[in-house]
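Right, one structure below, let's go through it.
The other protein chains are all here in position, but one chain of the complex has been omitted.
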Amino acid sequence: MTALEFLDYASVFIFALTGALTASRAQLDLIGFAFLANLTAVGGGTIRDLLLDRNPIFWIDAPSFILVTTFAAAVVFATAHLFESRQRALLWLDALALSVAVAAGAGVALSLGHSPIIVAIMGAVTGTMGGLLRDVVANELPLALKQGELYVTAAFAGAIAALTTTQLTDNPLAALAACTLVTLTLRAGSIAFGWRLPVYKSRPPKQ
Amino acid sequence: MTALEFLDYASVFIFALTGALTASRAQLDLIGFAFLANLTAVGGGTIRDLLLDRNPIFWIDAPSFILVTTFAAAVVFATAHLFESRQRALLWLDALALSVAVAAGAGVALSLGHSPIIVAIMGAVTGTMGGLLRDVVANELPLALKQGELYVTAAFAGAIAALTTTQLTDNPLAALAACTLVTLTLRAGSIAFGWRLPVYKSRPPKQ
Partner (left out) sequence: MTALEFLDYASVFIFALTGALTASRAQLDLIGFAFLANLTAVGGGTIRDLLLDRNPIFWIDAPSFILVTTFAAAVVFATAHLFESRQRALLWLDALALSVAVAAGAGVALSLGHSPIIVAIMGAVTGTMGGLLRDVVANELPLALKQGELYVTAAFAGAIAALTTTQLTDNPLAALAACTLVTLTLRAGSIAFGWRLPVYKSRPPKQ
């Protein structure tokens, strides 16, 4: 198993946990858990593969991904009542999955020889689209659109870190590590300490 | 026309009726009816074809599908006021369309020689994604995510029935019939009698 394959499995597993946690909040049955887990887990990579015309799609090529997501769904179905705050668990797992998925997505685009801008976009797409599908289908405002969260920003910064590291070292492992680290640091700082960029304000603050 | 083609047209027609019924609840005009009818009717099969890299997409190959959906939209536009409960009509038509679409989706994946797990997933994708698109676009919680409904479960069970029958008989028609029957029975039982799997409960019931 290459580092890129490992990242793919790791991000799929962790995103599946977040999908299953969303299913637990909607009080679905086990198959409902598996459905949302799969949509979340393979959604981003599927959109990446469709956009890049990779055939077959990664999980059709290796259906073991589906076993991984279904296992994650079963784990959450059995244990979600143990979490003190499922919303908080979801936020942190989503941050972890995002970091790993951005690296996996950027890595795939890099290995196909795409231009830097496409590499950065594919990292962001792979990282953000699974969670976006999860939230849209569950009829919630996507995390990516929550005010004052470093989300797409974290994904994009991670992808740029991957690109920069590739220029400097030509070591794909270092690039993937830098990407994960930068994305996770920014996203974690946003969750834990409220780090953010200036947001658009519709009116200037009153005196 | 093969059995598989017939199933495709039947599921497209019935899903189009459900899309048009959703349009009637939103009080759209005739073109709005046709838009939602088409999105619902060809959505699941289009996602299946994109995932399996089938070219051209089924309705681009045979635009007569679009005539069928548009006819369905016109029928509902003219007659929806006759239904006593459009929500109830939508539920039952959706159940019927789901059953037929799962069989059509699984049948396509079987005929392309995919592995059992991919066949089951393509059945579920073809069955559920059109209705999911309809509900997401209409800003409603998808039927597939309603608590205590056998929906994805029914689709998945139908696909497994198709796989089992194929192993036993090597008769594609029997497989399609078994698939439709199992999906429809489970879904109808869920609507009419409240059949369900155990759902995740966030707290244990109080004494």
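Which chain is which? They are A and B, in the order written, and residues in each are numbered from 1.
Please note the rule applied: contacts are C-beta pairs under 8 Å (C-beta built on N, C-alpha and C of every residue); 3 or more make two chains touch, one makes a residue touch a chain.
Predicted, not measured: the structure shown is a model, and the values here were computed from it.
Considering the whole complex, the residue from A:A62, A:V152 or A:I191 that touches the absent chain is A:V152. With the whole complex as reference, residues 23-36, 38, 46, 50, 55-57, 60, 63, 66, 77, 80-81, 86, 136-139 of subunit B touch the missing chain. For subunit A, the list of residues touching the undisplayed chain reads 50-53, 114-115, 117-118, 121, 124, 128, 132, 136, 139-142, 144-145, 147-148, 150-153, 156, 196-204.
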